[in-house]
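For this depiction, one protein chain was excluded, whereas all remaining protein chains were kept in their positions.
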Amino acid sequence: MSTRLIEVRGAVKTFALRRGGRRMTALDDVTVFLDRGETLGVVGESGSGKSTLGRAILRLIDLDSGSIRFEGAEIQAITQAEFRPLRAKLQMVFQNPATSFNPILTIEETLIDAMQLTPDLSRAEQRDRARQLLLDVELGDRFLHLYPHEMSGGQLQRAAVARALAPQPAMIFLDEPTAALDMSVRGQVLNMLRALQRKRDTAFMLVSHDLRVIRGAADRVVVMYMGQVVEEASRGALFERPLHPYTRALFSAVSAGPREHLKGEAVAASGPGCRLAGRCAFATGGCRDPQPLTEIEPGRRVRCWRALDLPAFQKEHA
Amino acid sequence: MTALLDIRDLSVRFRQGRQSVYALDQVSISVGRSERVAIVGESGSGKTVSSIAAMRLLPPTAEITSGAISFDGEDLASASEAQMSAIRGRRMAMVFQNAPHSLNPLLTVGRQIADVHLRHNGGSREQAWAAAVAALEATGIPDAANRANLYAYEYSGGMAQRAMIAMALTCRPDLLIADEPTSGLDVTIQLQVLDLIRAVADETGAALMLITHEIGQIAGLCSRVVVMYAGRVFEDGPADLVLSSPANPYTAALLDCAEPGDGDFPFIPGRAPDLRQRPSGCPFAPRCVKARDRCRADRPEPRSHAGRLVACHFPEAP
Partner (left out) sequence: MSAVDIAPARPSLFRRAIDRNGGWRVAIVFGALAAIIVLGLLAPLLPLQDPIKPNPLAKLAAPSLQHLFGTDNNGMDVFSRTIYAIRTDFTLALSSVLLGVLVGVPLGAISGYFGGWTDAVVSRLSEVIQGFPQILFGMAFIAAAGNSLTSVVLVVAIYNVPVYAKMVRSVIVPLRDIDYVQAAKVAGNRPMRVIFRHIVPNAMTPVFAQLPLSCAYAVQMIAGLSFIGLGVPIPTPEWGSMIQLGANYMVFGKWWLSIFPGLALFLSVWLLNASSTILQSIWARRT
């Protein structure tokens, strides 16, 4: 078995809401993997843990427990200094282009800053490379000398992808890359992403709550809710037959079929049972028991004991 | 029949040092009694400015350079602050986006709603408080009596939005303006909030002006759609007509972006014009696939065409 690119096992992370206050569980025993060159879609809403997962992989935060392996080697338990050279391989695109660029640096300066982990480049070579990176994301030379506030959201987000590509990473984590953009420009960023998927063997972990984005770009999908993975499937299988009630509710919100909406709000777990039970239309007494992530067929996992018994999800009214 | 809210040829300009931003350029929008209108546009379209202008809540840097606003026959532009105070809240109410940040952080939520009640309906403090709790209950907030004692930051996004709606409805206004009421909320909560707005409009017979960039929210809630771009009205007509067969190329392109099929994601190349200059001709011309010389020279005015108003020299034939 070839080594997976990234393996997250049993990741646990909690945050204190206020000093010494209640703790909120962002990641609750999450196990997820990413293969070379594949694009993993991570679907979830606020509180799902999707952003925390990416930040943990990039060591922007540290897990409470669990392991993260990159190319077989443990990266969670090492120091920041030991991790630094590996940063070249693990890059990120942030959600809000307006705040993800240092306002005092030009795009060229930011791109060159992102090359510091790949040394042995002369100044001239760095500038050349910056220009090439912008070309890869369909931005012309003139953007090199612009400051972030002189660019539009769509342009900045493409520059953000260029920055992520600068150190030639093996994986890029994209946290809702189009959510902050106007509808008419999202497509440009997404098309560019697809072109990169075809041209390079960089792996992508693409977080989005928007199923349209996931359908267009992901090979495999993981659905998260309240810090847990609730469903995992290939893109085709998930879109054809969503199983978990939460996944079904997400699909229902954007399809024309009979409504399967969740009531109430997402609340922290109050017992060992299913986190969705309080909101789920299909909940029964058995949902109070712990729900393991069960593999129902190769590559397909669901965290719901009733999922297969439920009536099939309908995309349109019959 | 006189419209309830009648914005006619309104132009608004913001001063920024020595420059001006021309946010609205001769915009006409009207909302009839109990009518539900969606104002659709992207950032910079002027949709929010229109609603804030209607409430006479423009900041001091803004200037109405032409046009008129009237509410139920009464001219708002020349109304005194006292007259406006009587209208705001009681006859015309507004719900803002990002509710936890739009509510007063220093007062309990219950107190804020009670204050509105007292201001417009009089009565005692106890009565006002009871009315506030009842309003919170009516919007589906569980355990309203206790929740009324909490502060805005203690509310989740969805609950805070409900509280805002409760506050807006305290006086059963004739017109409810909702500015992106679901932005930032989870998809599953968005549906709940929209359901609530619909229920409220059904029950009180209030007119609704829903400002949104999410086209999917319109169907089923609004009977009319106004599409705005760069401070101009581009299309204005019955929702099912405009959404199924758009006449303005921008509307058509935007709808494409909202419902991508398989294959490449549609997008509109370029970016919205810089509103610090007043463009000659149609503001969409630089990005429009159908643009011709006439479009660049001559600004199209909204004209009747195929059952709606369109501002375009070459609208799609029905």
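All chains are identified by letter, namely A and B, in their written order; residue positions are counted from 1 within each chain.
Basically, contacts are C-beta pairs under 8 Å (C-beta built on N, C-alpha and C of every residue); 3 or more make two chains touch, one makes a residue touch a chain.
Predicted model, so just to flag it, every value in this text is computed and none were measured.
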- Task: Based on the whole complex, identify which of A:T39, A:T52 or A:Q91 touches the chain you can't see.
- Result: A:Q91
- Item | Hidden-chain contact residue, picked from the options A:R163, A:R186 or A:R306 | A:R163
- Task: Just name the one of A:A11, A:L34, A:A56 or A:A114 that touches the chain not displayed here.
- Result: A:A114
- Item | Sites on subunit A contacted by the missing partner chain, in the whole complex | 55, 58, 60, 84, 87-88, 90-92, 94-96, 99-104, 113-114, 116-117, 127, 131, 141-142, 144-147, 149-150, 163, 166-167
- Absent chain, residues of subunit B that touch it: 17-19
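In this section, only the chains that are shown with their structure count from here on.
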- Message: Just the number, please: Cα centre separation of subunit A and subunit B in whole Å.
- Response: 32
- Message: Under the definition above, what is the set of subunit B residues touching subunit A in their complex?
- Response: 42-43, 142, 156-159, 186-192, 213, 215-216, 253-254, 257-258, 260, 262, 264-269, 271-272
- Task: Show which residues of subunit A lie in contact with subunit B when the two form their complex.
- Result: 45-46, 152, 154-155, 182-188, 190-191, 194, 209, 212, 216, 249-250, 253-254, 261-266, 279
